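Every protein chain except one is present and positioned as in the full complex.
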Amino acid sequence: MADYLPHTPDEVGEMLSFIGMGSLDDLFAHIPEALRLAGGLDIPAGRAEPDVAVEVARWGDANRAAGLTCFAGGGAYDHEIPSVVRALASRSEFVTAYTPYQPEVAQGVLQALFEYQSLVSRLSGLPIANASLYDGATALVEALNLAHGATGRSRMLVSAGVHPHWRRVAATFASGTGHEIEIVPLRDGVTDWSSAHAGDDVAAVVAAYPNYLGALEPLDAARTVANERGGLLVVAGDPVSAALVRSAGEWGADVYVGEGQAFGTPLSFGGPYLGLFAVREDQVRRLPGRIVGETVDAEGRRAFVTTLRAREQDIRREKATSNVCTNQTLIAVTAAIQLGWLGTRGLAEVARACAVGAHALFDEVTSLPGVAPAHGSPFVREFAIRLARPASEVVEAMAGEGILAGLSVGALTGGADPSIEDPDHVLLVSVTERRTRAELDHYVSTLGKVVR
Amino acid sequence: MADYLPHTPDEVGEMLSFIGMGSLDDLFAHIPEALRLAGGLDIPAGRAEPDVAVEVARWGDANRAAGLTCFAGGGAYDHEIPSVVRALASRSEFVTAYTPYQPEVAQGVLQALFEYQSLVSRLSGLPIANASLYDGATALVEALNLAHGATGRSRMLVSAGVHPHWRRVAATFASGTGHEIEIVPLRDGVTDWSSAHAGDDVAAVVAAYPNYLGALEPLDAARTVANERGGLLVVAGDPVSAALVRSAGEWGADVYVGEGQAFGTPLSFGGPYLGLFAVREDQVRRLPGRIVGETVDAEGRRAFVTTLRAREQDIRREKATSNVCTNQTLIAVTAAIQLGWLGTRGLAEVARACAVGAHALFDEVTSLPGVAPAHGSPFVREFAIRLARPASEVVEAMAGEGILAGLSVGALTGGADPSIEDPDHVLLVSVTERRTRAELDHYVSTLGKVVR
Amino acid sequence: MMAAMPGARAASAPLMGREVEPTMFELSVTGRSAAQLRTTGIAPRDLGEIIPSEHLRDAPLETVALSERDLVGHVTRLTHRQFSVDLGMYPLGSCTMKYNPKFCDTVAGDPRLASVHPGAPAALTQGWLELLVTLEERLCAITGMAGVTLQPAAGAAGELTGLLLMRAYHASRGDVRRRVIIPDSAHGTNPASVTLGGYEVTTIPSNDRGLVDLGALRAALGPDVAGIMLTNPNTVGLFEEEIAEIAEAVHEVGGLLYYDGANLNAIVGVVRPGDMGFDIVHMNLHKTFATPHGGGGPGAGPVAVAPHLVDFLPGPRPTRLAEGYGWGEPAHSIGRVHGWHGNALVLARALAYIEVHGSDGLARVAQHAVLNANWLRRRLAETLPAAYDRPCMHEAVLTASPIKSATGVKALDVAKALLDEGFHAPTVYFPLIVDEALMFEPTETESVQTLEALAQAIESIAQRAGSDPEALRAAPRHTPVGRVDEALAARVLKSTEDAARPR
Partner (left out) sequence: MMAAMPGARAASAPLMGREVEPTMFELSVTGRSAAQLRTTGIAPRDLGEIIPSEHLRDAPLETVALSERDLVGHVTRLTHRQFSVDLGMYPLGSCTMKYNPKFCDTVAGDPRLASVHPGAPAALTQGWLELLVTLEERLCAITGMAGVTLQPAAGAAGELTGLLLMRAYHASRGDVRRRVIIPDSAHGTNPASVTLGGYEVTTIPSNDRGLVDLGALRAALGPDVAGIMLTNPNTVGLFEEEIAEIAEAVHEVGGLLYYDGANLNAIVGVVRPGDMGFDIVHMNLHKTFATPHGGGGPGAGPVAVAPHLVDFLPGPRPTRLAEGYGWGEPAHSIGRVHGWHGNALVLARALAYIEVHGSDGLARVAQHAVLNANWLRRRLAETLPAAYDRPCMHEAVLTASPIKSATGVKALDVAKALLDEGFHAPTVYFPLIVDEALMFEPTETESVQTLEALAQAIESIAQRAGSDPEALRAAPRHTPVGRVDEALAARVLKSTEDAARPR
């Protein structure tokens, strides 16, 4: 019998009599008897917090993955999260606030979101960012919807280099919107745009940068396809690599989408994460989700407020640009704080350490027998290798040695895929700035033993 | 090379030139050359936080005690500390504030201390509590100093039931004050006041309730001694047991001292803890440390402020009632929050669960062969047993089975002691509300095996 | 002097007062950084060696440059400009801003949960799988449904998922349907989701009791109706008593009933959507199950379905196996609706909340939520009459229209004045069908003393509406900024540091 209710039995009695009722059940008396639950819910009775904590600990202990040295990536990365970011992002004023509907008492969240938008804008190289979406995958869906709204068309050319889960999510939502999604296959890790079906009825051309197999492909090809076929260029970009490589904006993207977990959010078994979303100015009225703008208060002081609300569902209802309401504000605020901690120098250092570490590991593992590069394209911080044994077996075996070796591409794609052949033998490996020389050595020697 | 300094090299240069100096070294140029350190400190170079974290984790892992089920007490108890108390007590406004010298911007700490004082007053049954002292042991020292000030005398009759460490601390500080401390021995766990040397020159009579061996002795005897010899009665009381047993005030104490760790502070290898201190009204001008009082602000609103400052060292200097300046404010605030969480009901439940658990365990272990009660007095939540084997060996052996079995009284007293015979064979065992039936069972069966 | 240096006034702000807080960008001084990274011991290498130059940035990416101390000061000061549940009452109707137990924060922060990579194989993540399966089972029991997906990241995502399930179900029967019915009181996400689900919205009016007009519903029904979306209690806080009749009517034409669970807090443990005849149910875990709202998210919007829809659920689903747990794909899955497995740490919080309360505690939640709302409604009856004069559920839609006619003071002014009294405002102008609506949802975690204080604050505002309406229109004044110029923000968009400043 545990809960967080203040009411004493006396108070309940007085309150009931004040409203002219005799019992708590009377409050529900107008609900047809037949609908009311007899005998209570079929779940265990309440237990005090410390009793529940015992069970939570049991679940935690059953997660062997929690203790492993992480070389898995695929859109979820094991980056440093300093104490200071955890402390600030967990301030209860942020955590226990609602969406900032009353700006006069929500300047904290609003200004943090403004800062977040500014940072996403710089990362993406595009002028307008929104205040977050659920995750990278759903950000892609919103980008397709935006492209549809902008062009009136429904055909989407999506590179097979886009994360397989994102492609799957896009396909799911396309069943509602009716968008036709054409997956354009990769050749040696890089999109073969020439193989896309002909036609200038394209709403969006979607490229990943780098793509999910780690490969960097020059985006002028995608931009050209978009130009030729009249669609928007949507770039799904890794925001950490963005500190080293050209931004989506520089490549000519109309829309940027990305996964922002890398900025201060733990791996979290996949969520809550952070959908990054930015656009050129001409798409601002089609922006999904919220956007915070600067303004002034009655006395002329700077203030922030959610703006352009006429796009939103609570006003436009069925004509809204998106149905997103609750988004991932706290994760966006966290990202702003983490980027504030990193600063220009730290972000560059992280990106560089990832890249240098990944290339060191790549060079070393690909010289092992039974291990080969899965494609020949350049990469930043994540790479794919083809193994003599099924990747899932290798992951299992290396877990026994304390290493989460990476992700089986076969498991990610769920089987045959236009991105790569025989994905079950391909392992996706990522190195973050947290990985040390000793950990790399251990990886190489263990993989050497296991892969045979 | 890690630090938390904001200065960029450019700024350092500009600042130096503003003050007319050429280099950072110039700032120290007026210090005789011979005194300045050549070559830097002989400690390792700085390391980034995550590198230091690796070392901290190594230290942590080397503490086998951290993982054991705790039956050790002796003034430091393993009580429930809920998430809510941790979250509130770690709010940075409390953590990073200084002593409330400017009340207009320190109402948070001041009001929390006022609430703390109110709670300590109720626990002790005495009207005036201070805003905390370092720990229970130093609180006792302050009580002796107060008694000296109140009576002009220097002889202190201290029951051997007072915690051996506290007695040792009192002896240390008596070398400065010149107090003569007479330890009055226990007989079957209870102070034998009749054995105290004669004389009505006594400043303080100090009794423990319950005493460190767990024993409860009626305090009318001590009160009578104090009355007869003209000293103050100082009661060192367990504040958790206070929810069940008569308060120091009810027994007629003039001064209450106690250790407040039990209220929201982890075991912490012994500190920071919390010295509880309360007195009758007639001793208020001799109160050591700070006290917060209620008042009003310029507009008549309720406000809090540290008061009766004329006692304090920053004003009275060598004539101050005590030299305490920095105390344990954050731990006091934590205790207030924990007591707020517990409430009347929760505190009683905790005390009762401790007592019931301790008596269950006592009954069960004392029926084991090789285990006997160390004294015949009643107890609340901690008890002493005499073992066939040295207690330290038993503690060592039971640690191998995941149990911190208790404290060796021999280790606590450091050898022969007027509180008990052959202390090396006596084990002090404590049970808190966190201990379960299964843990007690495990204890009993393990002790049964080990003690033979 | 150094007044012209970059870095703004990095210092302090008054503990109270209306000082503007500089942005991170304004606080930046090139060269500063708080970052401390691990020493990896990996040999450095030139970027040009490992990444082809056509990809490399021309100029470094400039973000911000702060000392850790200034970052901490900045963010902490921002939090002092932010209201929250932990600071006071937040009676925002439809949002269920109840107290969020700190224990659930601890659960979500446990590194044994939080540090698990979502792509790690099932054998390495058995604890998470058990947790998710347990939560699914609890949510099924709570809703009276047969299966659940935990993937949707928020309520709206749950709605769209539900509509796609509806579509898949009809499609599987070769049934092409065009329309989804929504009451005019519905939350805006419902119509938006319907559109994204590929359906047309048919709006039906509420009757004068604030409920679905059964006649209008019947008139709107037909074989092209895929289903209906309802909240129950609905958005005016009233229970749709004729829900059985509604269900029958919709089912009769082959439509499905979708339950928008944003108001589940009113009935959790007391009535189950499944027993009312719903086929699809989403829940807002950030409402009923007290996962904190985070200033606008993250939330979680699991969708529970009746047996005939289980095979269509998004996959992969966590599954109990003969031994241990694994992932399974429903036979006719609509596919993923989230990049991984949903907002997992939010799910863990919600499960912790459910386990603490249990069957008995959850029922108490609903009882006390409804008690509080009815007490407040009654207590305010003379000041802000209820839009519908009958017992409400967990929230009460009141109206400021008498005040407005008498004084010209609007619902918005009342709301802003409440901010000055130390309360968050209720939801204003929603639902759209009530004039000058003020929608109060006290939730079960507020005491009657707090409700009384709120009532007194409102009474005082109502009095001042007569005596000094101008002052109310100038409210709030005890807030970090005064009333905000929303029109300016929309007219000249400045949504980043780099955009020009509106003036």
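Order of writing sets the labels: A, B and C. Residues in every chain begin at 1.
By our rule, a contact is a pair of C-beta atoms (placed from the backbone, for glycine too) under 8 Å apart; a residue touches a chain by one contact, two chains touch by 3 or more.
This is a predicted model, so every value here is computed, not measured.
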{"item": "Left-out chain, listing which of the shown chains it touches", "value": "A, B, C"}
{"item": "Residue in contact with the excluded chain [from B:Glu80, B:Asp254, B:Glu382 or B:Asp424]", "value": "B:Glu80"}
{"item": "Contact with the hidden chain (one of B:Asp200, B:Glu396 or B:Asp422)", "value": "B:Glu396"}
{"item": "In subunit A, positions touching the absent partner", "value": "2, 4-6, 8-11, 14-15, 18, 47-51, 82-84, 86-88, 92, 105"}
{"item": "Residue ranges of subunit C at the interface with the undisplayed chain", "value": "1-3, 5-19, 29, 36, 67-70, 72-73, 76-77, 80-84, 86-89, 99, 101-102, 356, 379, 419-424, 445-450, 452-454, 456, 478-480"}
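Please note the rule applied: only the chains that are shown with their structure count from here on.
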{"item": "Computed distance of Cα centres, subunit C from subunit A, in Å", "value": "19"}
{"item": "Touching two or more other chains - residue numbers and ranges from subunit B", "value": "49-50, 82-83, 87, 92"}
{"item": "Subunit C residues counted as touching two or more neighbouring chains", "value": "30-32, 34, 36-39, 68, 72, 76, 101, 103, 105-106"}
